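A protein chain is absent from this complex, but the other protein chains hold their places.
We just call them A and B in the order they show up, numbering each chain from 1.
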Amino acid sequence: MKTGGPGMGRRAVQLPIIDGFLWLVRIGAIVVVVWGATQSLSSGRLSAEQWRNLVVVGITQGSVYALIALGYTMVYGVLRFINFAHGEVFMIGAMTGFFVTDALAETALWRDYVWAALAIALVCCMATSSIVAVLLERVAYRRLRGLPRLIPFITAIGASFFLQYAIAGLFGTQVNAYPNVEPLDGTLTPLGLFSIQRVHLLVIVAGLVMMAGLHLYIEKTKAGKAIRAVAEDQEIARLMGINVDRTIARVFAIGGALAGAAGLLFGLVFENVFFRTGFLPGIKAFTAAVLGGIGNIGGAVVGGLTLGSVESLGPSLVLAGYDIPAANQLKDVVAFSVLVLVLIFRPTGLLGERLGEERT
Amino acid sequence: MWTRRSVFVISLFTTLALVAAACAGDDDEEAATEEFEPGALGAVEVAPGDPILIGAHQAISGDTASLGTDQVRGIELAIADRGELLGHEIELQVEDDECAAEGGTTGAQRLVAEPQLVAVVGTSCSGAAVPAAEILSDEGIAMISSSNTSPGLTSDLEGTEGENHQDNYLRTAHNDIVQGQAAANFAFEELGAQTAATIHDGDPYTQGLATAFEASFTELGGEVIVATAVNKGDTDMRPVLTEVAAANPDMVFFPIFQPEADFIVAQSNEFPELEDTNKLMGADGLLSDTFIVLPDTENMYFSGPATPTGGEYQEFVEKYNDEYGEAPIQAFHAHAYDAANMLFDTIDAVAVEEEDGTLQIDRQALLDELYATSGFEGLTGTLTCDEFGDCADPSIDVVQNGEPEATIEDVRGNVLYNFKPEE
Partner (left out) sequence: MTTIPAAVAPVPVTDAGGLLPARQVDLRRGVRLGLIGGTTAVFVSAIGMVEDFSGREVLDELSLGTALLLAIPLVFGYMAGRPPAQLEGFAPTRPGWRSPVAGLMAGLLTGAVVAAFVALIINVNLREYFINITPALAEDEDGPRLLLYGRSLGPGLGLMLGLNAALAAAGAALHLLATRLRRAILAGVAWVTAFALLQPFVQQVLRGIRDELQIETGPLSRFLYRGDSLRIAAAVAVALAAVGLYLWTRRPGRIPLRTQVGRLPDRPRRLALGAGLLVALLVVGILPSVLGSFLSEVLGVAGIFVLMALGLNIVVGYAGLLDLGYVAFFAVGAYITAILTSPTGGLEAGWTFWAAVPFVLLAAAAAGLLVGTPVLRMRGDYLAIVTLGFGEIARILFLSDWLAPTFGGAQGIKRIPDIVIGPFEIRGPQAFLYPLLVLILLAAYVSYALQNSRIGRAWMAMREDESVAEAVGVNIVAAKLSAFIVGAILAGLGGALFATKIGSIFPNSFDIIVSITVLVVVIAGGMASVPGVILGAVVLVGLPELLREFEDYRFLIYGTLLIFMMLRRPEGFIPSRRRAQELHEADIEQDAWVRARAEGGADGAVGSTASGG
């Protein structure tokens, strides 16, 4: 865990061949990306506006990833444990959003005060996801603290499957369509620079607000201080009179609430949820968290936005330059390759690890 | 009262006498035949009172459960309509093909473990059919699929055997090539499209159909300017749609499934080039009531096997409704019904009844007779098998989701174009 700079230097001497190989990979990757990008940009296949749209799309998708990634990263920062089931917590939020909006869609409230209805849905989603996350911690994870890391991680994989198929069993496997939200239809053109779907703008703004709120919470409140203290050292935090169990439960609650909000936003953008909605975005958000530097809140945001942009731009920008057919089929290949490359360049992610220490 | 009853009794006796006479006549014929000698593939011996065992190898679990369940129901209704076959009940053993090669293998092994198995109606998915046909072929067991459409299982319809054709394999579903032609003809000739884009989702069915469309469309003189793909599980289709929109094709053919298709239609209206839903065309996988209610599917086209018309089919649908409490859930129930009936007729023709009432069904004779099927009148048309086992009377409809609030029946009925390959 604490292999820092000097260790790396020693190993570098030890492993000239491997390091040479890794350098080759790095240089090769840069050459491939630059050449591909030049080719596709010069081919003029896509107009400037289309490129701009791809960027916006990437940022929207990235915002959803980032919101989910925050949950991974907070839990990791405090417990050094990856809650693999977090994607399912997100899915449960999206499902709750469906049930609430579906029930409200027939009412006068939806017709006259749709924002109030959405606020109700938001509260329900955040509450449900939060409760599920806390229960998960209580039932499955709490007793495993302090055991080898593999054990809670595997428990989390089990929890992920359990939640997915429990939802499938309880509510069925069909795809549920969100009702339409009229004020979110159509596009805006802020400052005349680019056009953006209203719903995308909502996602980005909501995402930014929540991330900023979380930052303030962690930095400025007493509870946030407790979380940082527990992240530093559980034993010392306990001696300082901090209730560690409650603090950890709070971390899960906040991560769950953010995932619930992300679930509702996902539902509003893509209008569809079903029991497997959480699996792929969960894995992607996990990837985003690692990409940005897991345990680092800023890293989750950076990682999410990077991953979203890479997915939407990568195939068209790099692969299309090589005339690869059906380049977008390979977007996950691009996304995971970027992850591997980033970790080769920076083994602890774009912004490095840690939750509290460096910023205080 | 009395008279009516006596009329009834008299007619009953007459009927019985006639039946007895008919049976006696049969007996005479049987007695004239030589001692039964099984052919090269062996024979199934059905003792008096034992049922005739038929397998159904269909996708009945997972995402594709409705596809297989619909066909199992078609077979069950065929059995119910038939009652008894040569004095034996018909028993159905249902196995799951999981719509994958693994399930095709396991289910086929389960079926061949039954020595009394006469034939199999299945599989649902072409990927499952490849290994299943091989396993059943080793045992000489005939297999009739009612929803495989891959050309590799039969032929390219121009005389070249498909790479996976087995000599025990037949089907009552159309060949992908026919649907490809239908969709391409409609796009090129009816809509006047010169350029097209195809999108598949990595599923063998959708990729095969997209390829068949491209071949036919190119042959007609059009050009497929983008042939691309999405992944199952994708939600954000904008990058793919950007690629398609940049090429600005006259139409987009995406024969994929839900939920990915939902995202495609919902997001394509953000692109001025694709806003017009008259440019979008899906296939039978999307002809479902959860898809056509989506607001962005209005005016979209769909190609798919034609819904049979005629009174017999209406009767069949009524029976289906009575039995299962819902309208047919997928497109291939009638094909399954036809496959089962074609099989029963053939068994009826080749089975030899021995003096003690034992039924001998020779496997080779059954296969030969199945391949020789000609002019079989089924719900889906007049079926005639070619030398590679394609038996369908293919008829492909292109329908349009014409008006808001249309039900799936309305859409299926709104036929703009019908295609039948020339003989």
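Please note the rule applied: contacts are C-beta pairs under 8 Å (C-beta built on N, C-alpha and C of every residue); 3 or more make two chains touch, one makes a residue touch a chain.
All values derive from a computational prediction rather than experimental measurement.
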item	value
Chains on display which the left-out chain touches in the complete complex	A, B
Hidden-chain contact residue, picked from the options A:V34, A:A116 or A:I157	A:I157
Per the touch definition above, residue among B:A59, B:A78, B:A101 or B:V240 touching the missing chain	B:A101
Those residues of chain A which, in the complete complex, touch the missing chain	1-3, 8, 11, 14-15, 18, 21-22, 25, 76, 82, 99, 140, 143-155, 157-166, 169-172, 283, 286-287, 290, 294, 324-327, 329-330, 332-333, 335-337, 339-340, 343-344, 347
Residues in chain B touching the chain absent from view	61, 96, 100-102, 105-106, 109-110, 112-113, 127, 130-131, 134-135, 138, 150, 152, 163-164, 200, 202-204, 206-208, 227-229, 231
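The criterion applied here is as follows: only the chains that are shown with their structure count from here on.
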item	value
Mean-CA-position distance for chain B and chain A (Å)	43
Chain B-facing residues of chain A, complex	45-47, 50, 53-54, 57, 61, 173-175, 177, 180, 187, 197, 266, 270-272, 274, 276, 279-281, 311-313, 315-316, 320, 325-329, 331-332
Residues of chain B touching chain A in the complex	63, 202, 227-231, 233, 235-236, 238-240, 242-243, 245-246, 258-259, 262-263, 266, 270, 290, 294-295
